[in-house]
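Heads up, one of the protein chains got dropped from this complex, but the rest are sitting where they should.
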């Protein structure tokens, strides 16, 4: 029940630490596990992973006691359910803004196998039977539900979005949020930090996890943790490689007088 | 003809820089390309890559002008040839110690499509015809052949191994070499450094690339370059992620008083 | 035209037998074929299969004369169509409850390449031309359409759902149905059996296949067949392995006094 | 910026040439590149390709300077975005008929990372800030958006569909169009040619690319080009193989008196 | 150190139980784990598994505490080593008959990273240094080495083959053995059973695991255990499915009067 334990922790305000990983090769798991993360964030929104690759990653991480949490490409309830069936123990739904989106997801993550009209009744608070209530609670106990908050409209609606008790936490997507606020990639701007603070505060008021996926240095990450973040996704394997490889290779070349001219490769989206 | 150009450079003593990459996901290429390496080292000896994954990696890197060099799991001439057919522009043959091994590889990398008795004649210096000589030289012009030197017996035989003009360079595997010398993982030990110096010196005497795959810091890498290394494989994506993730996550946790007890994950072989 | 023949059989009340298979390995096909099923049920709703794996399974089974029927993860018409293009000869749409869902699916399975406004007209009974009518009928002749009936609301709507002549059969998902009825996994409960009987009866009244996917023993399966089931999916490779391996291994261990303590692995959803 | 350059060309009325390719094997790229196409059309609507296979194809073609344009199976904005993230430089959306469909796609292809309410405002012409306007334009500059026009209703709505400035071109799907017109596969019928002419004319009036995917002989293709087509997808690897293999093998067999009796294999949909 | 613990057990004469699994799908692991095997036997000699599929299976099973043991297609030391690098904790080498074969394998499984001349010295009993001895022992501690005994010549040579202390156990391949003895598939024949007894006895005399891969009923398996087998591979997922599906489906059909005529599918080799 490591999914359940993680959900309980972030609701209680304890801090958990993870990283984003998108490399679908078996031995990679050992490299990530060395850092002893509490969970991994497998992002299928921006990364080219096949269903079976995600399934294997989830199975292996969960067997190692590291909670596999998968971001799906769209807030589609069917996709959330099949991803959980494949072995994910948590779902991050991208760019959530409306209660209707949350309703689809909380059904998918926490009330299966109910669907259709019966699920609608249950989401409205009607019970089928005490037996089925117990069954569903047990069946879905290990599923974590996280929603991405990445816009001003989502911040404005956050109290309503967190009305749903099934949402275990929120996750800030800083790139999208900064663009939505009109200050692209300005992660130190006061408006950006204020928006982050509001999201963290509301999450904690509602006793949900306050999450951030960021790729900054130690000081920046500590700042977010001190602002209330307790579900920290530190960087991504893809970004760690890009940034450290570039910086180290350039440092070595510079020492030897071999620095190449011009600019590097294409940009990457997270 | 980027393979040919790279071979020419390392024979001439110019320095080239690369990294080891083992992550078979399309978007990863962009992260590596950002660092503008001259080549990538795709190690299939210690890493779980399918043939089609290696083929795609090779095709994409070579299209980007980054020379894909693949280490094959054994010094098997058939494997060398099929890997070149799949798109590799260079082969690293692991743990070479004898002239017979080199003979198999130089045939596979530089004299295809000749095989069997005819190839044997050609390796012994007999020409089939001037027409076929020209044809074969053109057909194999872009293929780079590198041999791993990882033992005292290989050092002792190095002059003979480099008699073959087809060998474009040598590559030190420091882990295996240190074990072979009886000083496992002691990369600063005088005996280790002396062995490295001997290999670099002999490679340069024979006007071949002097290669090192190492995962040290800038100072260590510069030391090897100053010792004569001119084919530098800086670290590996797998190791960069493992080491920087562990170090950064621990630094963040330490600042927050959240450092976990005990040790990290399983070891990794390069 | 093995898809067409199967649809004709189940509409006529003849019995056909299949199994669920989710193992994407080429030689597996031989193991399944040994049992001479009329069709296979490839469930991508709950199982981690890539598109190309499903495509290969479909191509191989259909070449062997075994009809490949695929359950898609959601009742999405686009997914139904692309799955048929990949080689499936039948679609099982999960959890159907409304006529609107059926309309999307019957268009996708039986009226391609018409789409959009023109398809809407055709579903309403308007003909484009006799030529195009003949063309479409021929083009889609081998496609089987099955809808999953897994809830009381679906039973209540069943006459309407079967108004669409394109639906070749219904399939009971007993796990979801039992939960929907408030009696989870109580497959011998009178309410459950009554619901099953109703579904079978209505299907046969409308001259459609009466399907059941169940993993019971011979007696249980015969009971369903005697109740009117004529589209029988007997168990699944995954379940046959789990149950027989556990039971046989435990029997052997028990005989040797080696039975392990504690409980077995995680649960599986079908 | 090869995507941007291609979009600029087809808007300006210059002709570009490509082919459809669906074979996911690395060395295949070399066969296609030999013909020096300006772009490739990777059709995932009718072909069994995994996400990672499409990603590798896109990365390799774009590295070679050949624009990878992917047809997605449905006009789903989330799928358009994730396909672009995977490396596609252009999206073909199948069977477009309504302005609402176009709105979803132009947001996905040209205004990311904006989503939700903010995107809706932007699509309605409201600016978040000049800074974010510049950022978004740069971020999406290389993305090409093409819509499939395959029906009379789409032709009727074409002026409205092309109101959106983000649509870089239209693409005729002749098979679907001929069926929609009630004249299946009658590609020389006057009604068919008239519909094609209308689409080309409207596309050029609006200064967008006029596209056709057809598998005809040189004369047929030249006819379409002379009618105004300037975005020509010539056949498909799958069709070239089927047709030339059948024709050549039959010619050889006929010469030897070995022609087999009966008919060939199953039909293929493009 | 679950590999080490398993090797210790079988050397000590304790019984361990496993099964053969060849289905490369993530969720399958849960079905196998339900039976709580001590180890799994992943056979790549007769089954179509890609390197990455085997790698994922190994990583997941070992994370679950179930020792992954892989049969490689040939007794190739390079293949043994790379399979261990991919995550296997044990190697079964097929059809071993000579001491030279064993020498290649014990080097590959228990003395890496030594290779070549240095390894030869070590296999002959020469020590490089106490430091390197300790290093190598630790590095290879978790690797299990099993050799397939499948012929009369192997039985005749068994004492010599077991001279090598690195061999942790022997495994009878009953199909090959019965053919080698001239009594194909006669698993109850006295000659067959006598050969089995000899192999078990010799293995236990040398204090190594006495292994059998067989697909019989409980009585047959108990017989082998009582004869001394203590490394029992009970059947295979492929065989369990084939046999139980065929038998159950036929039983059901027979009850309904629907038994098909003729024979089943192609044969399967284990």
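Some observations on this one:
First chain written, first letter: the chains are A, B, C, D and E, and each begins at residue 1.
Definition applied: a residue touches a chain if its C-beta (ideal position, glycine included) is under 8 Å from a C-beta of that chain, and two chains touch if they have at least 3 such contacts.
All values reported here derive from a predicted model rather than from experimental measurement.
Counting contacts over the entire complex, the absent chain touches B, C, D, E. From the options E:30, E:59, E:143 or E:180, the residue with contact to the unseen chain in the full assembly is E:180. Of D:37, D:55, D:73 or D:94, it is D:37 that touches the chain left out of the display. The hidden chain makes contact, of the residues E:2, E:16 or E:49, with E:49.
The omitted chain makes contact with just one of the residues C:25, C:101 or C:180: C:25. Although one chain is not shown, part of subunit C still touches it, namely residues 25-27, 29, 52, 55-56, 58-60, 63-64, 85-87.
Seen from subunit D, the chain kept out of the figure touches residues 15, 17, 19, 22-28, 30-37, 46-49, 64, 217-218, 221-222, 225, 232, 234-235, 237-242, 244-246, 248-253, 255-256, 258, 260, 262, 264-268. Remark: the residues of subunit E touching the chain excluded from display are 24, 44-50, 53, 73-74, 76, 95, 97, 150-154, 175-176, 179-180, 182-184, 269.
Please note the rule applied: only the chains that are shown with their structure count from here on.
The minimum number of touch steps separating subunit B from subunit C is 2. Shared contact partners of subunit C and subunit D, listed by label, are A.
Minimum number of contact steps separating subunit A from subunit E: 1.
Legend: contact pairs of C-D compared by residue number with A-E, A-B or A-D; the interface matching in over half of them is A-D.
In terms of C-beta pairs in contact, the better-connected of the chain pairs A-D and C-E is C-E. Annotation: 52 Å between the Cα-based centres of subunit D and subunit E.
With centres taken as mean Cα positions, subunit C sits 34 Å from subunit A.
Of all residues in subunit B, those touching 2 or more other chains are 24-27, 46-49, 64, listed in ascending order. Viewed as a network of touching protein chains, the structure does not reduce to a path, ring, star or complete graph.
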